[in-house]
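Data first, discussion second: the structure below is written as structure tokens.
Left out: one protein chain. Kept in place: all the others.
Letters A and B mark the chains as written, and numbering starts fresh at 1 in each.
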Amino acid sequence: MTAPIVETEALTKAFQGMVALDAFDFSVGQGEIVGLIGPNGSGKSTVVNLLTGVLAPTAGRIRVDGRDVTGAPAHEIARLGVARTFQMIRLFSSLTVEENVVLALQQQSGAGYVSSFLQSREARERRLAARAEARETLKLFEMDIHAEKLATDLSIGQQRMVELARGLATRPRLFILDEPAAGLSPVNVDRLITMIRRMRDEFGVTVLLVEHVMRVVQSVCDRVVVLDYGEKIADGAPNVVVEDPKVIEAYIGLGRAADA
Amino acid sequence: MALLPQFLANGVVIGSSYVLVALGLTLIFGILKIVNFAHGEFYVLGGYLAVLGSQLLGFPPLPALVLVIVCMAAFGWGVERFIFLPIGKHDPTNVIIASFGLSILLQNVFLKVAGPEPMIAKSGLPAGAIRLGSVFLTSERIAIVAAAAVTVTVLLVVLRFTWVGLSLRALSENATVARISGINVRRVAVVTFMIGSSLAGLSGALMSSVFMVQPGGGVLVVMKAFIVVVMAGMGSIEGAIVAGLGLGVVEALVTGYLGSEMRDIIGFLIVIAVLAVRPQGLFGLKTERS
Partner (left out) sequence: MRTNLSLLLLLAILMALVPSVLQGGYFVNVAIVVCIYVVLAASLDLVMGWTGMYSFAHAAFLGVGAYTAAILGRDLGTSFWINLPAGTLVAGLFGLLLGLPSLRAQGHFLAIMTIAFQTVVYLILAQWTDFTGGQYGISIDPIEGFGSLSAYFYLVLGVTVVALIVIRLLTGSRFGDALRAVRDDETLARTIGMNTNAIKLIAFAISSSLAGAAGVLSAYHIRGVTPDDYTVMTSASIVTMVVLGGRGRFWGPILGAALLVLLPELLSGLADYKHIFFGALLIAVIIVAPQGLAGTLAQRRAK
């Protein structure tokens, strides 16, 4: 395996004593597409929130590109090239679709705040460049026709595409997708599958995919990690993992779910 | 040290008024998810109504208190119906601004109607201090504690055994489930608001025979009630009782040993400190779900 982009060591998160993630060891290699699956409430989104700095871990370590970022604020992790989408879609509601993407781009390549305040030529040029870039990326997701609309006026499926465009536009090193197929029509799920592949193959983006829709996981992931009650119960190739009795049990919910 | 029991007793008196105000605030928040910034002015209004009842109308203590409770319940109904209901819950920021507006409005109405001079209610109770061991208390002060104790007991019984109480608890625990199981959310909201504002008014009325009623007096009261609720943990009735009495005692000790000049400044600094250290208290755990 190539050098990991992100790596965790005994990563643990407890909410008021309730352990949502327990000593999780995990890594995503450069250029991989890794799936993270598990039943509802198994801690998948918690992993995403920890990796992106939205939540601070209770214990354990996180490294991005070999650099220790445990407890680092979200914006610093983002600036290392980690982008994400949200299970419950998040877009800036008072901004248009294009502005949403431009804003994300500006964080990476915008002019300085002072230069922008003074309306320098450089600032204007960079903003124009960011707009062009945003249009370009929106086009990939066939969202350029909606660029001028308010983000919140779109359908759920379209909003998901805008979230993907927002992340991809910044050319992240690691793109974490939290259930991107939720609420998508089958046609759009197909498009999503194609787009995830293109992200890696054309744009060199490493992808961590949290997903319930097994069709997506099976068709794009190189490797799948399975969580159950905050513990890693499997890690391997998709076709191997789905055959794993522990995974099957977790999903069918014999045993522990019955007495939960 | 000799004065310690006296300070403690003073603290319990003030603390019982905090308990009543805080209970109103916490009930309203539990159901309507709003912090009513004008709650302190409700307290002051209760004080003015007591002055009106006892001084101008010459009511004896109990009828005067009944008058306060009835008026405050009606007032609470009106505020809920004509201000908070139309705003809706969509935008909590607007509720904050509107209740701030109500607080400002009421303070200035008091100033116009009652004037800037502080007023005091006549309790009609026998004058002079009563001695309990090494502690001297006026009959008004004893009455405050007794009345607060009775009110809190009645409230606890109501919350435990009546439909209002049951639906109230169901609602504050899980609004969706409560709604599905057929609880009339609107009605509970209105009743809660009426109870909450009666509690604030009652507290103000009780205190009005000991402390002056003045137009701007509510600001400090709502802050105190707010930190009591924060320290107690949101929606916790028992917690509010303990925290309210505790705050009263701490304050009485500060006043007793350090003097009263700094009391208000220290009071506000406590507000800032408590909120800065434990901001999530009132709302339970601030959850960040993705």
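Following the convention adopted for this analysis, a residue touches a chain if its C-beta (ideal position, glycine included) is under 8 Å from a C-beta of that chain, and two chains touch if they have at least 3 such contacts.
In this text the structure is predicted, and so the values were computed from the model without any measurement.
Participant: Of the residues B:L62, B:V109 or B:A149, I need the one that contacts the missing chain.
Facilitator: B:V109
Participant: Out of B:F100, B:W163 or B:Y257, which residue would touch the omitted chain in the full complex?
Facilitator: B:F100
Participant: For a quick check of understanding: of B:D91, B:E173 or B:E238, which residue touches the chain that isn't displayed?
Facilitator: Once the missing chain is taken into account, the touching residue is B:D91.
Participant: If the missing chain were put back, which residues of chain B would it touch?
Facilitator: Where chain B meets the chain not shown: residues 35, 37, 83, 86-87, 91-94, 96-98, 100-109, 112, 219-220, 222-223, 226, 261, 264-265, 268-269, 271-272, 275-276, 279, 282, 288.
Participant: Residue-wise, where is chain A in contact with the chain that is not depicted?
Facilitator: 52-54, 73-75, 78-79, 83-84, 86, 90-95, 99, 103-104, 106-108, 110-111, 113, 116-119, 123, 166, 170
Throughout what follows, only the chains that are shown with their structure count from here on.
Participant: Could you state the distance in Å from the CA-based centre of chain A to that of chain B?
Facilitator: From the centre of chain A to the centre of chain B is 47 Å.
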